[in-house]
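Have a look at the structure below, then the notes.
Note that this complex is displayed minus one protein chain, with the remaining chains in position.
Per-chain numbering from 1; labels A, B and C assigned in written order.
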Amino acid sequence: MKKLLLKDSKYEIKKSKIIKVTTLTDLEKFFEIELPGGDSLDHDPGQFVEVSILGVGEAPISVSSSPTKLGSFEMVVRKVGRFTSALHQLKEGDEIGIRGPFGKGFPVRILEGNDLVFVAAGLGIVPLRSLINFVIDNRRDFGKVSILLGCRTPQNMLFGDEVAEWTKRLDVNFSCTVDRADPDWKGNVGMITSLIPGVTLEPERTFAVIVGPPVMYKFVIAELLKKQIPERQILVSLERNMKCGLGKCGHCQINGLYCCQDGPVFSYDKIKGVPEAL
Amino acid sequence: MTRTKPKVAFFDFACCEGCQLQVANMGELLLDVLGLIEVVEFREVMSEKGPEKIDVAVVEGSITDKHAIERIKKIRDRAKVLIAYGSCATIGGVNGMKNNFKLDDIRKEVYGDRFNYFDTVETKAVHQVVKVDYFVNGCPVYIPEFVKVLKAALQGIPYEVPDHAVCVECKLNENVCMYDRGVACMGPVTRAGCNSWCINNGNICYGCRGMVSNPNENGAMDIIKKYNIPMDMVINKMNMYNKCREIDKREQKKR
Amino acid sequence: MLYNLSQYVVLKKEDFNGFISDLVKEQKVVAPVAKGCGQFSFEEVKSGSEISIDYIPTILPPKKYFMPRDENIATYDLSNGEDMEPVVEYEKMLLFGVHTCDLAGIQCLNMVFSERPRDLNYLIRKNQITIIGYECNFYCDRFASCRLVHNHSPNGGYDLFFTDVGDRFMIHVNTNTGEELVAKSNLLRKAGEKDFEDLQRVREAKNREFAKNEIPIEHEKIPELFDRAYNSKVWEDLDKRCVACGNCTNVCPSCYCFNMIDEPNLDLKTGRRYRQWDSCQNESFAKVAGGESFRKERGARQRHRYYRKFKYPIAKFSRFFCTGCGRCSRTCMACINLKETLNSLIKEQGMENPEAGKV
């Protein structure tokens, strides 16, 4: 058996540094990552990276920061298993490996000039934040912007500070709901779908972008369709088990589609007839 | 990064101690392992007694009497991490066969009219008594897997026992399937991870690593019927190691 | 059929062992070897007498040499942080006696791994393997269905290709590598007209024989069949029977799914990252964090397997990924039989055509 060092391997990682860690909730931590030499990741909103801890493994993680943020990028990771537990043990200054960005992100060029409705539930805010902040940083390129946010309890809300900023902006319509409220909560209580009827929009020039746990897509899409938004203007980001990020390992396959190459962002018309998608 | 070596202790309950012997069988690899950990208690080969608090307890054997229940609880309290080690500990193992009989009957069988003298309770796997952090299945344990688990424990990350069938590994080893020879094999319902050890050596899988989490029991029965293998024989085989699974099922139902 | 005379050479059967011995002197040779109970596997051989030239598809297909079950893709050393070196491991070898179905299997893998982003590990390794094909003159057994997917006759993918024409082998020289092998051997002679006639005769007999394929559907109609059959009852039946042992995918020449695994050495500082065959039939394959599995039912997983052979790759590669080797049916303990499944689907969808496949 001969062994050869492989230049240009798709599995090569970029040795990167964690420059900031913040604990968001019991399960979620925020990480800010600097690539070697301060290079920028050069990603589209909605793309993801494969994060490595050598000796533990790799996991696909969405980029949470907007490409307009230079010099570093951000991500939020929920502790669910082997890799994510190990990542949670790391501190500022520790190194991780990065591959990517991978996948098809949100079609920013197409969204320009249109109205946007963001629907984010739970962890869905994490990838969506890359687009929301991009839009806010380039606010004048877009039409009306609405953000609908859902989380389990007020304590579960991620990026509270940023969300507070959004609520204050006049050029963003913001509404929020929680599954379970505490006595201090003044806002809506209930499913995120309950927010949709209240949004006024012009369907033919509106793009809706949805990210959240698998179970919610069907219901949210149904509401949006009721609002006459065309199928191809409804965008979702799907999560699947993923190993290689290169469209080979087979784990992320949704019928004939590969989530890592054809997605994770899909327009509804593309996946409507794909039984395993939603 | 210098770290103090984690303190590891070995404990044994009702078992054949073969799994501990497997540790000694690692050969010089054992010294590499000992480079990573500090063994503070290991009755079989050491006279030293460990400190009150230990980092890792490696527990072998099943829980078969009241004394053992007390002892395992104390060990759990002492240990940050508990590794159930070997079939007896992880799934009850051959000791579980005792549960095939009414407790009093088997005691009478063995002790005659003085059966009350010997205390015995239903055989249980360790996780059926206290919380277990890592499982190393097998009768005896497969050393490469033990090393894997140990490394995961030292890295502080979980280890998941493969949840697919022994057949997967068996096929990769290109064995002629036992069913093609007309013999029933527990491979299709048993968790992989042993590299299909027994079949590689011409024997069948006896199911020592426990069943996959979602076995298609009806499908398996169909297969067995097709091969004309008497059902009671197969149930007998399944019960050889996996009798204590009934306790898990019972607990699930309660919940 | 058009034959180019100069591309053929002939080996007498009595010289076969000598031919193999010459090859063995030059490089590692793997070939089909009998395992007992009518089963075979590709293994390294040292002489022609070890080879079972009349064999039915081996337990594992030759993919084990193209994408090994455990394949290192990087080694790492954490002494100075997250440093890793991507590697490729390969071995020069000659694969002897590959049936046309397995040649097709290798072609499938070639397509997958040369699609962008290209997989250099696979491509480098593949180029180190010389392939000598071997023609089946008879249907292997009732499980084979190579005729249905048009893989029963050679379609490239080899350096040399052997056909048994009685007392000698007709050998098609397909590549420069093949040419070099021919040049090195003094046991081969140029083919003559008589040899062609014999080859022709063998092929005609074979075509008649293989037309007995009992799946009553036209090759071209298969994609349509699968378009219609997604919600078929047949999958429910498979759900009840399948025990999810994963055998069908492991033995399939065109299944290539894998896992990526890190394995630290005992120093916990150095180690390797490798990929390992995985199977869409395994419980955890499509499970995501939070426990949701996108193909929870065994029937859905079986369906996925069939669609990955007969539908999805058509769109991507214009090719069936079932090579017709029959391994999955041969190995399945629940006796899930690919041809039976196809038959049931065809019947259910009313797409039977008894004339299909007849010559």
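As a convention for this text, a residue touches a chain if its C-beta (ideal position, glycine included) is under 8 Å from a C-beta of that chain, and two chains touch if they have at least 3 such contacts.
Here, contacts and distances are computed from a predicted model.
Participant: Refer to UniProt and select, among "Phosphoribosylformylglycinamidine synthase subunit PurQ", "DsrH family protein", "3-methyl-2-oxobutanoate dehydrogenase (2-methylpropanoyl-transferring)" or "Hydrogenase/sulfur reductase subunit alpha", the name of the complex member that is left out.
Facilitator: The correct option from "Phosphoribosylformylglycinamidine synthase subunit PurQ", "DsrH family protein", "3-methyl-2-oxobutanoate dehydrogenase (2-methylpropanoyl-transferring)" or "Hydrogenase/sulfur reductase subunit alpha" is "Hydrogenase/sulfur reductase subunit alpha", the UniProt name of the unshown chain.
Participant: If I'm reading the header right, one chain is hidden. Which shown chains does it touch across the whole complex?
Facilitator: Per the touch rule above, the missing chain touches B.
Participant: Kindly state which of the options B:C16, B:L36 or B:V129 is in contact with the chain not pictured.
Facilitator: Within the whole complex, the residue contacting the unshown chain is B:C16.
Participant: In the complete complex, the non-displayed chain touches which residues of subunit B?
Facilitator: Subunit B touches the chain not shown through residues 14-22, 24-28, 30-31, 34, 39, 42-48, 64-65, 67-68, 93-95, 97-98, 100-101, 106-107, 109-112, 114, 117-120, 139-140, 178, 181-184, 197-198, 200-204, 206, 229-230, 233, 236, 240.
By definition in this document, only the chains that are shown with their structure count from here on.
Participant: Thinking of each chain as a vertex joined to the chains it touches, would you call that graph a line, ring, star, complete, or other?
Facilitator: Graph shape here is complete: every pair of chains touches.
Participant: Which chain lies at the heart of the structure, taking centres as C-alpha averages?
Facilitator: Of all chains shown, the one whose C-alpha centroid lies nearest the global centroid is C.
Participant: So what's the Cα centroid distance for subunit A and subunit C, whole Å?
Facilitator: About 39 Å separates the centre of subunit A from that of subunit C.
Participant: Please compute the C-alpha centroid of subunit B, do the same for subunit C, then give the distance between them in whole Å.
Facilitator: 38
Participant: Two-or-more-chain contact residues of subunit C, please, as numbers and ranges.
Facilitator: 264, 268
Participant: Identify all positions of subunit A at which a residue touches two or more other chains, and write them in rising order.
Facilitator: Correct list: 55-56, 81.
Participant: Which residues of subunit A touch subunit B in the complex?
Facilitator: 55-56, 81-83, 85-86, 89
Participant: Under the stated contact criterion, what part of subunit C meets subunit B in this complex?
Facilitator: Answer in residue numbers: 35-37, 39, 41, 58-60, 69, 240-247, 250-251, 263-264, 266-268, 277, 279, 281-284, 298, 331, 333-335.
Participant: Which residues of subunit A touch subunit C in their complex?
Facilitator: 1-6, 8-13, 15-16, 52-58, 78, 80-81, 84, 95-97, 213-214, 239-241, 243-244, 246-251, 253-256, 275-276
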